[in-house]
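For this depiction, one protein chain was excluded, whereas all remaining protein chains were kept in their positions.
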Amino acid sequence: MDIPYTSKPRPDTGLYNAKVGIWLFLASEVMLFGALFSSYILLRIGADKWPSGLLNIPIGTFNTAVLITSSVTVVMAWASLKMNNFPKFKLYMGITILCALAFLGIKSIEYKDKFTHYQVWLKDGTTQTGHIEGNPYFLNHNKLDARKLDHIMFRSDGGHVVAAAEHGGNAKGGHAAAVKIERKDIQRLSAYVPAHSTYFAIYFTLTALHALHVVGGSLVLAFFWGPGSKMWKTDPERFTNRIEVGGLFWHFVDLVWIFLFPVLYLL
Amino acid sequence: MQATSHATHHDHAHADPHHEELGFWRKYIFSTDHKIIGFQYLLTALVFLMIGFGLIALMRWQLAYPGRAIPIGGALLERVLGPDMVGKEAVTGKIGVIMPDLYNSFGAMHGTIMVFLAIVPLAFGAFGNFVTPLQIGAPDMTFPRLNMASYWAYYLGGVVMLISFFIPGGAAKSGWTSYSPLATVVDAQYDINGQTLWLVGMVLLITSSLLGAVNFITTIIQLRAKGMTWMRMPFFVWAQFVTAFLLLLAFPPLEAAGIMQLMDNVFDTSFFLPTGLVVSGKPLDISGGGSPLLWQHLFWFLGHPEVYVLILPAMGIVAEVIANNTRRPLWGYKTLVYSVITIGFLSFIVWAHHMYLTGMGTKISTFFQTTTMMISIPSVFILSCLFISLWGGSIRFNTPMLFALAFLPMFGIGGLTGLPLGFNASDIYLHDTYYVIGHFHYVVAPGTIFGLFAGIYYWFPKATGRFMNEFLGKIHFVFSLIFMNAVFMPMFVQGMAGMSRRMYDGGATYSLEKAPEVIGALNETVMRYNISITHAAIGLGLAQIPFIINFFWSMFAGKRVTSDNPWQATTLEWCTPTPPPHGNFLKEPAAYRGPYEYSVPGAATDFTPQFQAEKP
Amino acid sequence: MAHSHDISKHVRTYIAIFVALLVGTVVTVGLYYVHFNSVAVTIAVALVIASLKSYLVAGFFMHLNSEKKTIYAIMAVTVFFFFALMGLFIWSFLDIPTPKGL
Partner (left out) sequence: MTNYITKYLGMAPVAAVHAQGLDNLLWYVHVLMAVLFVGWLIYFLYVIVRFRKSRNPKADYHGVRGHASSYAEAMVAIVELVLLVFFAIPLWASAVAKFPDAKDSLVLNVIGSQFSWRARYPGADKIFGKQDARMVTAENPNGLDLKDPNTKDDFEVVNDIVVPVDKDVIVNVSSMDVIHCFAIKPMRVTQDAIPGLKLATHFKATGTGIYPINCAQLCGNSHFAMRGTLTVKTQAEYDKWAASKVGAGAAGSYE
């Protein structure tokens, strides 16, 4: 016996197998991100102060638009197959994949930006944010000691700030000249990396996990666009189903981002 | 229909165009056939069951004879694990004393291995895989390659867990619950430590379970044979169905937690680390701001549904075996089904009964103890239905039935002792004592393991075409039953006396002998149980030898079955050839009636299988 | 293929939703710069818009509006547990009593 309902729906449920499978998988994803969002809420409730405005909102908005675009193109790709228009499918799916790559590219620029953006907590209780001369990666106070550095040259984002930077993100403009900060005055030094604070910890965890989903999704979609599309000739119905299933996953990734964006960038 | 001979089936099989010959690797190692995968799960998980037992045997030695070298293999163990882990006896200098760190590692890994690498893979992976598609009349799982991936993810997870014993610092040592901050601060001097590997292993195991769960649910929804309506499904399938949902929805939060703890351990984040941590007199160099309770909530959000993952498949097996060997229908099939569904729902909202003493507020702990009491009701229903099913039966006491019958009171003890733990006011005294250890081992060891043994003896003939030996089986049963109780019953006494769990010296610090002036110190009887339990545990291990012999011997030399339905059972798996070929059924099966039509008045035989067509 | 006629109608919906999603995004960001006085209002508005957007994606792109019963059942169960998780978590944390005596 062969496995039934791989492409034709089962009469009583009206569904083909993969569709049930993907929705179940998405159900588990809902719980995965649900747990992370719950953690976000609790960390935020528990925090003394929750940084805001440290992320670049225009970039985030643009990336949201990119992802939304890819979501509509992937459903158009499926619709094209339904209308028997294979070239159009190729086009729309191609755009989807390009959007995915664009999203990842932009995200990695954002990441890189954060990795070189530092905060120093001085022993007098004030803090400053800015860049260190030479834009080093992953420096912190322990590494200063390990490398026997007795000072850093620090380009502050603008004077002493006790609270977090103002809205509008790390505006490159108002940089002061580099000043010397002695090691002995530094309590703690950290870039905007996960270890910086629970805010960045959850930010990086959520966005990296989301980015992994984007990577996984675009690999699958790329397969359907490239070598996998041969199936259109042999079993068009099943191929269309595959696109639908891939699309469902892709929409879910988009959906997660729809929440991630306001929660991490705006609130 | 059932009595068709072997030879004819064989011919059919060859006539089947899909039955091409696969090479050894594709057929037995990287197989996509659910039966082979089930067998792979079975063997791997049994090995892990043995490893889990080996760990606890060493721990029990230390509990019974604190500071004494293990009698055999001490020097070898020291060579493998190093002198930090295995020390010398104070007086004689004999090598082979389990050190506290090793004890904690073994404890954590015993729990982890037993739960995630032995029992779940047996109950869900092995039995679920082998039996479910057959019972619903499906040719295979819906996603055979995904099924293979599940097994290999499980296998990899197991390998990672085992490797962790041999890295510097040794395996995870914060209990199977891995509470932060201990899990993060212990062994922090190593970049990659046992806890890191534990987390990586867990992510693999979770992935395996998630893929498995998707596969199982889809299979049950989509591949039921003609006529196999929901209310005609064997209870075992229902149990697997609910179990799969528990895995699907409860595991992801632990995966999230695992990722966050991994971040804490590797990237120095503070998800579970509050502000102001001071370890060994030095403030920790972290941002702080996290919450240790967050980990506990995420862990137990899985942890409680997980315990039903451990028990429900066993209940399913027991129901099948009881129906078959009482030769009458299960009593209250619908009640069973609704109860198991109810358990599924409730199991998600009781988790914090593991956390009554974490400073929980009155309102929330009232909520959780109410739900905890509610969940015990459907368990009582299930047990009652199984008990009442016995009434009016014509009971055959073969080995599977003996294990299934023993399951009932053993689970009863385990379940009942859950009640005093379930009230927050009485949990104050019992929390983290051996009473808890006794409680849950009664459900998982003489409970679940007996259920699984029943299943192994029961479906062995279908899988191999041969019976297991009844005599060895009965020896296995009798001694297992005696020793199981001898191991776990005294633990209630110890717990009531106030002995804490996870004690390297078996509570000697708190004994009258060490602290005679203290009121409420543990008396000699309680302490002596440490020794008797250990002896019983060794006896329990030895009692498995007949089983192991029986298992392998019967596979090649057991009594052959003479029919495809040797137990004269009613469910669909018994209408396939024995052992079932790839694709399972020679012609499309159909279910014509409910799953347990035994001793139907007026029928020719005392069983009327689901697959027997209505007489025209 | 069979339903190509319906499908072309759907396509128009898809485009409309695409536009709506973009508008939603712009509105969220715009409101952010407006600054509500109350944090609660800000959060509520942002989440309401996000929920609407996700409804559009799930309901139309993922055709959840016209799915089969089985899928609804699966998602209903999931939503139940999702809210159990979040709700009970938050409740647990809010219910931790403060230290006594000092």
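Every chain is named by a letter (A, B and C) in the order it is written, and numbering of its residues begins at 1.
Basically, contacts are C-beta pairs under 8 Å (C-beta built on N, C-alpha and C of every residue); 3 or more make two chains touch, one makes a residue touch a chain.
Remember, it's a predicted structure, so these values are computed and weren't measured experimentally.
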Worksheet entry | Shown chains touched by the chain that is not drawn here | B, C
Worksheet entry | Identified contact with the non-displayed chain, of B:Val80, B:Val159, B:Met231 or B:Ile388 | B:Ile388
Worksheet item: Which is it among B:Tyr504, B:Trp574 or B:Phe611 that touches the chain not included here?
Response: B:Tyr504
Discussion item. Out of B:Gly82, B:Pro274 or B:Gly303, which residue would touch the omitted chain in the full complex?
Written reply: B:Pro274
Item to complete: Check each of B:Arg79, B:Arg145 or B:Arg396 against the chain that is not shown and name the one that touches it.
Response: B:Arg396
Worksheet item: Which listed residue, B:Gly87, B:Pro252, B:Pro292 or B:Pro400, touches the chain dropped from view?
Response: B:Pro292
Worksheet item: When the complex is taken as a whole, what residues of chain B touch the one chain not shown?
Response: 99-101, 104, 107, 173-175, 179, 181-182, 185-186, 273-283, 291-293, 326-329, 331, 357-359, 362, 365-366, 369-370, 373, 376-377, 380-381, 383-384, 387-397, 405, 408-409, 412-413, 416-417, 419-420, 423-426, 428-433, 493, 496-498, 500, 502-505, 507, 509-510, 515, 517-521, 598-601, 606
Worksheet, complete the sentence: For chain C, residues touching the missing partner are 96-97, 99-102
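The rule we apply is simple: only the chains that are shown with their structure count from here on.
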Worksheet item: Given the two chain pairs B-C and A-B, which is bridged by the higher number of C-beta pairs in contact?
Response: A-B
Fill in: chain A and chain C, separation of their C-alpha mean positions in angstrom
18
Practice prompt. Measure off the straight-line distance from the CA centroid of chain A to the CA centroid of chain B, and report it in whole Å.
Written response: 37
Worksheet, complete the sentence: Two or more other chains are touched by the chain A residues 13, 15, 20, 24, 27, 31, 34-35, 42, 46
Worksheet entry | Residues of chain C touching at least two other chains | 70, 77-78, 81, 85, 89, 93-94
Discussion item. So in the complex, the part of chain A that touches chain C is made up of which residues?
Written reply: 13-15, 19-20, 23-24, 27, 30-31, 34-35, 37-38, 41-42, 45-46, 57, 61, 64-65, 68-69, 71-72, 75-76, 79, 82-84, 167, 236, 240, 247-248, 251-252, 254-255, 258-259, 261-263, 266-267
Worksheet entry | Residue ranges of chain B touching chain C (in the complex, touch as defined) | 221, 245, 249, 253, 291, 293, 297, 301, 345, 348-349, 352, 359-364, 367
Discussion item. Residue numbers of chain C touching chain A in their complex, please.
Written reply: 1, 3-4, 7-8, 10-11, 14-15, 17-18, 21-22, 25-26, 28-29, 32-33, 42-43, 46-47, 49-50, 53-54, 57-58, 61-62, 68-71, 74-75, 77-79, 81-82, 85-86, 89-90, 93-94
